[in-house]
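Each remark here refers to the structure printed beneath this line.
Yeah, one chain of the complex is gone here, protein chain that is, but the others are all in their spots.
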Amino acid sequence: MNVARTCGVAGVVVLLAVVSASAAISGAPPVKGQQPLLITNAGQGPGAKMSRLLVQRTGAVADFDYLAEPQPADLKTKPYKTLMVVLGSTAKGLGASGITIDQEIDRLNAMIAEAKKLKLQIVGVLLEGKTRRGKPGGADERCIDAIAPFADYLVVKKDGNEDGRFDAIAKKSGAPLTFIDDAMDFSEVVKAMYAK
Amino acid sequence: MNDRALVGRRVGLLLASLALMVVGTKDIRALRAYRETVVVSEAFTRQAPLSTYFDGIRGTLMDVPVFVFDSGVPGGSVLILGGAHAYEPASPVMAYVVMENITVTQGKVFVIARANMSASTLGMLGNAYPPFFRVKTPWGEKTYRIGDRETNPLEQWPDPFTFVHYPSAQNLAYQDSRNLNRTFPGRPGGNLTERTSFAISELIRREQIDMTIDVHEASMGYPVVSTYVCHQRAEEMCMMAAMILSAEQFPMKTETSPKSLRGLTHREIGDFTESFAVLMETPEPFIDKFVGPMTEALMLTGKDEFMQTAADRGLLYAEYDMKTGATLDYRVGRHLGGAAEVIKQMGEFYPAKKVGVSWPTYAAVMEKGIGAFLHDPAKAAAARVFRH
Amino acid sequence: MILLQELIHQTYFVLAGLIAVLLVTRLFRRKSRPGLAYDIVYAYAIIPFVLRALHIK
Partner (left out) sequence: MSTYAATSWTLAAMVAAFVLSSWRFKSPELSMVVTALVGALVAGLGFPAHLFVEGTFTFLDLAFIFITACIFMNAYSEVGAMNALVRALVVRLHRRKWLLLMVLALLMLIPGALTGAGVVSVLVVGGLVAAVLRLMGLAEDRVAAFVFMLGILSAVAPPINVWAMLMAAGANMPYVGFDLVLLVPVLIIAAFTVLYLGWGAVPQSKEAILAGLPPLSPKMTWWRAAVPLAVLLALALGAKYAAFTLPTIGFPLMFLICAATTVAIDPVRRPVKRWLEVVNQTVEQVFPLVATMVSVGVLVNILAATGVRGLIAISFVALPIIGIYATSLFVCPLAQGSLGFGSAVILGTPLIFVFNAVGANVTVVAAAFSMLFALGDCLPPSRIVGRTAIETVGYKGSYGSFLKATAVPWLVMGIVALAMLIVPGRAAFLVRY
């Protein structure tokens, strides 16, 4: 199965190359990323796993992990240098089948406090754009509040910034802000971040 | 009024009521009796009743045909499950367009177009749905049924007062006992809907189906519209497919099936079979409760003023413009494109499970309309025409 | 179990028919609400019971 999987991955890399030929990145140039990299999410949406998939397929990052719900202690299990937090709550599963957003925000606050203490580079990513934007007070917006103002670098799918929210956050925090047209373009950002 | 006149009046009213029953059930009887026709493509190899896989539904309306399109070349297998919810018409129509146009070069494709046949013979209670809709084709009109979400009480009645899902014992609404997408993985000794789910699960197990694609439509006020919902084993394929579709064809989201919402195909087929379980939702204004008059035109075009208000107030989870609406072509096109991409991704991730398959693309359907891809049963070879 | 369930299923159709019969007899022989308005209401209220009993809807 591993051989098969490798072949599959190779195929997708070719496809990615074709798609990325028309990639569109704008705003601030990508900042330098560090390793080991920990990829996680805010809100349990699918974005972090999508990012993991893209990071994996670029082949640019040798040492990275993915954790769905890291607690502060998890940030110390390895000498991580960069924490990539993909923003966005899950839309599937309301009530008993969904997440409790209050608990999730508490976890995120604790995680960010620990990351700051450990002086990790925090990269906030809104990979799915306006799909994971919502009304004030909604789960998506609260996740953004919990992470984005503390990020050292922000990558946002352009249609997620139609109201200028990320411009305002970046202006206040001074974090560079890079825009991508499509989620697929994130591969190019990762390649640039981790170019040797 | 004397007694005789009184009796006469009451008899008269009773007769009027009977007359109303006769006139008022014309469409109801027609909906129950009407059978759709499908002209299968040359890739068709065989069909078998669903009861082949579980005898417990034999002789019932749920014993629907399973159509097989087998290339004969080793590869993966896919099941397209249409019509689990019969009030979501783009779902069976997508399955029909597939059946009429499919070519298979590797692996095999199974299609069930009307997974809940019973539901498709029932008008949606309290929702005033028209019983039929017609699709224009170059050779005339093709008529399809619009059914209900749930199994017809003529086949399954009464409901329990709360539906207890098997085997999780999770409580769901009482009418979900007739909802095919709440009764998976099914129960061999259960109600008819549960037995149908079990039969489909058995088909998936026995035929070793690699990927099951359950085709649905969603109201636009539902956050999971325009989305793949995938079992966690299939999530990476869905994510990749969603990103590629969003970049190249149409906006598509992806969500992973929540582990504590039970009975749905994307959870239970993934848990109880080896198959990758994928469910697709497309935007269907007809299903929302805040739309205007319930007409066939609304179902076909999706153009609605109230829906525009909802869009303007930020209540919708998909792009909406009343001028373009959400046409049946668009919705069926999305499903055709969505299914093709996720199948392709399965082949990329697992080359041994590759299925070489093609059918009309999203772009082709948007350009020509689905009518261009539906064939005239009168001119087709009899062996390729099925009533359904 | 399936047989028992089918038996219950059919019992309900019989029940629908019995209720329809009861309503029709009340249309003609009731003691309360004798007016025209309720004659009309009785006449149409039987519709779903009759059609269900006949397996039409």
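Each chain carries a letter (A, B and C) given by its place in the written order, and its residues are counted from 1.
Note that a contact is a pair of C-beta atoms (placed from the backbone, for glycine too) under 8 Å apart; a residue touches a chain by one contact, two chains touch by 3 or more.
For clarity, every value in this text was computed on a predicted model and none was experimentally measured.
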item	value
Interface partners of the hidden chain - shown chains only, full complex considered	A, B, C
Among B:143, B:208 or B:260, residue touching the chain not depicted	B:260
Which residue of B:103, B:143, B:309 or B:358 touches the chain not shown here	B:309
Interface with the unshown chain - residue positions in subunit B	20-21, 23-28, 123, 125-128, 131, 157-162, 164, 166-167, 169-177, 179, 187, 191, 221-224, 260-262, 288-294, 304-306, 309-310, 313, 315
Hidden partner interface residues of subunit A, rising order	92-98, 101-102, 134-139, 141-142
Residues belonging to subunit C that touch the chain removed from view	1, 4-5, 8, 11-12, 15-16, 19, 22-23, 25-26, 30-33, 37-38, 40-42, 44-45, 47-49, 51-52, 57
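Going forward, only the chains that are shown with their structure count from here on.
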item	value
Category of the chain touch graph - line, ring, star, complete, other	line
Averaged-CA centre spacing for the pair subunit C and subunit A, given as whole angstrom	62
Distance between the centres, which are taken as Cα means, of subunit C and subunit B, whole angstrom	34
Residue ranges of subunit A touching subunit B (in the complex, touch as defined)	1, 4-5, 7-9, 11-12, 15, 19, 45-46, 49-50, 53-54, 90-93, 96-98, 128, 131, 135, 182-184
Contact set on subunit B toward subunit A in their complex	223-224, 227, 229, 235-236, 239-240, 243-244, 246-248, 251, 253-261, 314, 317, 347-352
Touching residues (chain side subunit C, partner subunit B) in the complex	1-2, 5, 8-9, 12, 24, 27-28, 36, 39-40, 42-44, 46-47, 50-52, 55-57
